[in-house]
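As structure tokens, the structure follows; a few thoughts come after it.
For this depiction, one protein chain was excluded, whereas all remaining protein chains were kept in their positions.
Right after this comes subunit A.
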Amino acid sequence: MTVTVKDKTELFSPQICAEIDRWIAKYPAEWKQSAVMGALMIVQDENGGWLTTELMDRVADYLDMPPIAVYEVATFYSMYELKPVGKHKICVCTNVSCMTNKSDLIVEHLEKKLGISFGEVTEDGRFSMKEVECLGACGGAPMMQIGKQYYENLTPEIVDAILEGLE
């Protein structure tokens, strides 16, 4: 259902609108839809790392897209989350180069330390774990990503230090 919105600036805060507008400006005027990936990422970050249907609908209204076209994008790409994640989303690569450098030990260590598995969130909402495909940092295998940051050449001790350093 598309809600008729008279004033698009009511959909998001002025700051979010400005950020989305920066993406829109990169593309031809008749291709506002090109900004959907950038917009979803901005809105997701603002909402603690995941997208609600209502937020996707607002993005659709903002970009003059049918909501279904926004859902298609949000469900196709792996970086969009459709249910709550931890404050710190820990993405661990388990593809071949990481696997042969013992990424399974990193996964086990995280599972034990946090008491969760892939796809789960800790009770306090601080951490969630996600298995990801090759993140293009195989020279530093095993590796993981938390938020926007890559962490490479991991050992259980290094993982401990990284987690302790997070807010």
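Here is the rule we use: a contact is a pair of C-beta atoms (placed from the backbone, for glycine too) under 8 Å apart; a residue touches a chain by one contact, two chains touch by 3 or more; residues count from 1.
Everything that follows uses one rule, which is that contacts and distances are computed from a predicted model.
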Options "Alkylation response protein AidB-like acyl-CoA dehydrogenase", "ATP-binding cassette domain-containing protein", "Zn-ribbon domain-containing OB-fold protein" or "NADH-quinone oxidoreductase subunit F": UniProt name of the undisplayed chain: "NADH-quinone oxidoreductase subunit F"
Absent-chain contact - pick from A:9, A:78 or A:117: A:78
Contact footprint on subunit A, counting only the chain that is left out: 26-28, 31, 33-38, 40-41, 63, 65, 69, 72-73, 76-80, 91, 94-97, 99-101, 132-141, 145, 148-150
